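I have a structure I would like to understand better, so I am pasting it below and will then ask my questions one at a time.
Of the protein chains in this complex, all but one are displayed in their positions.
Then we have chain A:
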Amino acid sequence: MANLSKLPDELQLATAAHVKYIQSLDTRKDEYEYWLTEHLRLNGLYWGLTALHLLGQPDALPRAETIDFVLSCQHDNGGFGAAPGHDAHMLYTVSAVQILAMIDAFDDLEKRGKGKAAVGKFIADLQNRKTGTFAGDEWGEEDTRFLYGAFNALSLLDMVDLVDVDKAVDYIISCANFDGGYGLSPGSETHSGQIFTCLAALSIAGRMESVEVDKLGKWLSERQVAGGGLNGRPEKDEDVCYSWWVLSSLEMIGRTHWIDRDALIAFILRCQDPELGGIADRPGNMVDVWHTLFGITGLTLLGYPGLEPVNPVYCLPKSTTDRVLGSRT
């Protein structure tokens, strides 16, 4: 990190502006975009809250209201929708569990929500028992994103034994390609996002032995382009979100030192809006909470000073996973 001091002033993390930006997100009800994105609300809360925790401001959103909102999204079958009135889906159920884990509110789920058991059952019922993979909801779309989400949430709830882990692991292995990476289903092209989901799921299952570490590390390290940012696939443009998908994957296989940390830090910082807060996909573009989170997770994985450490498998503050998972053997 020696070179960090060489960064000009405008390339310092605008922490206060980012906190304000995230706090402002739920006050934009007079903007059309706010309503058009309601189908992402619970994800958005997870992205914003995680970013705030990593910025060292875990109390910047009110805890009681957060719990109330999360529980208001739950259905009788245990699953969560994006917001009240939206159907239950794996994507939001995982966000709900992550949020409740982060603010230590599993008790509220038990007392005021439908309970952990119902959540676990909702997720476990989405496993395709024949192939091992998971659907997002009852309409049946399957994707390794949902498999990872299931492992993430079930392990936080300590309910992984509800599903067939071996079958799921076999499925992930069947998504592997010659370059060491993974696609979204068997036969699909390697993609950084899917590499993250597959590696993280294997990591939760304790089954990393099948990973071709050097091949994958080479492929991942080639994602860094001349401007310092990372892309998601060969011959594509860089984007801040890959500061999470690629970097967390490198971290999981112990190859983070195969890219230029300082160049990536500078790229992420160039993507922030230092005045109004938030981080964009590329310098000069519109910010959003999704890129804000993945810019910050990238910075903390790279050891940028003043940030809380993140768990590369769960995309949660390390303090959260230590608390929730730490007591187990």
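Criterion: contacts are C-beta pairs under 8 Å (C-beta built on N, C-alpha and C of every residue); 3 or more make two chains touch, one makes a residue touch a chain; residues count from 1.
Here, contacts and distances are computed from a predicted model.
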item: Protein name, per the UniProt record, of whichever chain is missing from view ("Prefoldin subunit 6", "WD repeat domain-containing protein 83", "PRELI/MSF1 domain-containing protein" or "Geranylgeranyl transferase type-2 subunit alpha"); value: "Geranylgeranyl transferase type-2 subunit alpha"
item: Interface with the undisplayed chain - residues on chain A; value: 30-32, 35-40, 43-44, 74-77, 81-82, 84-89, 125, 128-131, 135, 137-142, 177-179, 183-185, 187-191, 217-218, 221-222, 224, 233-236, 239, 241, 255, 257-260, 263, 273, 280-282, 284-291
